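Attaching a single structure in C-alpha cells format; questions to follow.
Heads up, one of the protein chains got dropped from this complex, but the rest are sitting where they should.
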Amino acid sequence: MSFLALEKLAKVWPDGTAAVRGVDLSIAQGEFIVLLGPSGCGKTTTLRMIAGLETPTSGRITLAGREITRLPAAERDIGMVFQFYALYPHLTVAENIAFPLECAGVPRDERMAAARKLAEQLELTALLDSRPRALSGGDQQRVALARAMARKPAVWLMDEPLGTLDASRRADMCDFIRAQQLEHAVPTVYVTHDQEEAMRLADRVVVMNGGEVLQVGAPEQVYAEPASLFVARFVGSPGMNLIEGFSRASQGVTLLESAGVALVKCPKLVREGPVVIGVRPEHVAPDPAGALRGRVALDAFMGSHRYLHVDTGCGRVVALGAADRPSAVGEDIGLSIDPSGVRLFDSDAGSRLA
Amino acid sequence: MSALELVGVSKSFGARAALAEVALSVGEREFVVVLGPTGAGKTTLLRTIAGLETPDRGEVRLFGADCTHSSPAARDIALVFQNFSLYPGKTVRENLAFPLLAPGRELAAGEIGERVQWAAKLLRIERLLDRPARKLSGGEMQRVAIGRAIVRRPRLFLMDEPLTNLDAKLREELRVELRELARRLETPVVWVTHDSAEALSMADRVVALFAGRVVQVGTPRELYLRPATPAVARQLGSPPMNLVEVLRDGAVWRLPNGDAFGAAASDAPQRALLGFRPEHVRLEGGASEALVEVVEHLGPQRVVVLRWGGATVHAAVASSVDVAVHQRLRPAVAAEHCLIWPR
Partner (left out) sequence: MTSTAQRTRPLAWALVGPTLALLVAFNVFPLVYNIASSFTNAELIGGEWRSVGGANYARVFEDELFAGALRRTALFVLCAVTLELLLGFALALSLQRGVPGKQAVLTVLLVPMMLSPAVMGLYWNLVLNGNYGVVNQALSGLGFDPPQWLTDRDLKFWSILLIDVWMWTPFMMLIALAGLNAIPASIYEAAQIDRARPWKVFTRITLPMCAPVLGLAVLFRATDALKQFDLVMAVTGPNDAATQTLSTLLYQVVFRDGSVGLGAAFSCVILVLVIALATVFTRYIDRLQSKDVLA
C-alpha cells in the first residue's frame, strides 16, 4: 500500500513555464526514493510541493491516507534536510536539533535530553555547544539530519544534501544517510543530480527530465534496462554508448550495423531499419580482432579500471579496460561488443525497442 | 626545461601556515593535478603561482625565469575559477574578446575575431556567441570562462576546481572534453581539485597536498596503488581505500573485536593500520565472518558494505555476483594487496 502518493501533480510558475507536468508516484512505508535528473528537471519543485513549500497548480498529494495537497508545511508531518543545510546560525547545535521539539511544546529538559541522545547516535556529542558556523560541511549536514529526525516525522525529504561536500566526504555521508534510513525505516524522498548517489541510496530511482517522470525502477533495473535514450545517457558514469545504426534480419538473428561496419549479432529480433544501438562501456572490450576499429582519444584511469574513449567510424565509443593495461593516445585498437549488453532504441522517438 | 617550478614555497596568513616548503615542477606539456581536501592550501598554491599572493619564502620559476615578485599580468598565465566570473550583461563573444582588448595586447580586430572563433569552436560554443552570458546554463558558463582563458594563448593554465559547481553529468563530460583540449593546445595545466575521479582520469602526475605540504607526487596509478599516507589513500578512489586498525597476534592480523583478518608477516609491527582497495576484497575464503549491511548497485559493479570484526569494510564486486543484505560471508584480502602503516 502506498504511504505517500502523488497524483498528476503539476506546477506552473506565474510566468507560464511548467516546472512539473503531471507526476504520478507512490511511495511505500520505509521506502527510499531518489528523484534523479539534471538541473531544472522539476525534481526539487516536486520535493518542495511534498514539503508544502510550494503549492501545486493541480494534482493531489496524500500522506498516510490523508490529503495534504494544500496544507501548510507546518501541518504536514515531515522532516526536511535542505541543500545548504538551513541551520539556525544563532542557535547551538543542541538547540538546532531540539528546535522542532521546542515548537511542539516539549519542556526544555526533555527536549535537550532528546537532542543529546540523537547527537550521540549521529556522533555529534562533542559539537553540541558549538554554533553551526564553526562546523565543517559534513558535520553541519549531520546536524541538519538530526534536526529532521528529532520530531520523528512520517517522511524525510532531502534536497541535494551532499551537493556542497568534498567528493571523499560525500561517499561516507551517503553510507551514513542510508544506514540511518534503514535503521529508522522512515520513507524518504531524496533529490539529486548525481546518478551515483541515486544508485547507492535508492530502493527505487525516479528519473525525471523536463518536468516529467521518464522511468521508475530499482537502480540496477534503471541502469540495465533504460526505457529511453535520455535515461540510457543520464544513468551510468560514463553513460551508455549510443551508436546510430541500422538493423537487418539475417539468418534468424538481427545484424546491427553502423557506418558500414557489422557491429554485433543480436539474438533478439526487431524490425529492420534505423535504430540507436545502446551498449554500456562494460560490454565493450578492447579486442585486437574486434570488428569496430578506432583511435584512442583518451585513456581515463579510474583506479580499479579504466575507460578508453575511442573515436571510431560510428562516433565516440567508450570501452571498459583493465587498470593495468594502459593505451597510448592515438593508438589504433579494435573493440568487440558483447551481444547480451545491447539495447536498441527508436532513433526518432528515443523510446526503447529491445 | 620545466614550464613551472616551485622551490621551497611557504606562505602564512597570520599564525596559520597555508603552504609549507612546497616544491613542484610541471613539464612543458604536462597535466598536473593538485589533489587535496578543503583547506589543504590548494587555492593559495594556485594564487601564488598566478602572482596574486607573494610567497613568504621560496621561489616561483616560469620557463626558467624567476618571477617570484613579478606582477600577475607579466606572468602570462590564465586562471579559471570555480565560479564562472563572466560579465553577465555582455554576450559570449564580448566575454571571449575581452582578455584580448587589454592594454599592451595590440591585436588587429581581425585577429581578435579569429581567436574568438577558434576558442568557440574548440569548446563547442559557437552557437552561443551572440547570447548574453546571464542566459547561459552552468556548463555553458564554465565553457565560456575556459574560453576566456584560452583565447589569450597563455603559457600555462591554472584551474581552481573548475567543475565543482556543475551537475555530476556535466562534470563527467567536461572532464573528458577538457583533458582532450589540453592535449590539443599543448599547454601545461595545473588543475586543483578534491575530486578523486578528476585526479585519476585526467592527470599525467598527481600532487597530493595536505595541510599545506606536498605529501606525495606520482602518476595516478602510483598514488592509487601505493599511497604514501592513509590520508592520500582515503582521498583517491571511489569507494575509497579501506583503512582498518589491526593488532598482530603471532602470524595473524586481528580485527578490532579479535576476529582474524588474515596472515601477517613475522616482521610486521604489533599495531598497524591496514589499507586495501575495495576491489581487492574477495567475498569468500576468509578466516572470519562478516555481515552484509548494505548492497549498492553502482552500474558495472556492486559495492558491498560489510561489518567485519568491528570495522566497516567496503568491497567492490562485479554486478553479476549475488549478495544480499544480512547475508553472512567470509571475506578475504590477499596479503600482497594490503598496505601496512605501523601505529
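Letters A and B mark the chains as written, and numbering starts fresh at 1 in each.
The rule is simple: a contact is a pair of C-beta atoms (placed from the backbone, for glycine too) under 8 Å apart; a residue touches a chain by one contact, two chains touch by 3 or more.
The structure presented is a predicted model; accordingly, all values stated were derived computationally and were not measured.
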Fill in: Sole contact to the chain not displayed, among A:His90, A:Arg108 or A:Lys268
A:His90
Fill in: Among A:Ala18, A:Ala73 or A:Ala179, the residue in touch with the chain that has been omitted
A:Ala73
Worksheet entry | Touching residues (missing chain, whole complex) on chain A | 51-53, 72-75, 78-80, 82-84, 86-91, 99-100, 102-104, 133, 147-148, 151
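Quick note on the criterion: only the chains that are shown with their structure count from here on.
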Worksheet entry | Where chain A and chain B are represented by their mean Cα positions, the distance between them in whole Å | 23
Discussion item. Which stretch or stretches of chain B touch chain A in the complex?
Written reply: 37-38, 137-138, 167-169, 172, 175-176, 179-180, 183, 194-197, 200-202, 220-221, 224, 234-240, 277-279, 293-294, 296-301, 303, 305, 312, 316, 319
Worksheet item: Okay, in this complex, where on chain A does chain B touch?
Response: 38-39, 137, 166-168, 171, 175, 178-179, 182, 193-197, 199-201, 218-220, 223, 234-239, 280-282, 297-298, 300-305, 307, 309, 320, 323, 329
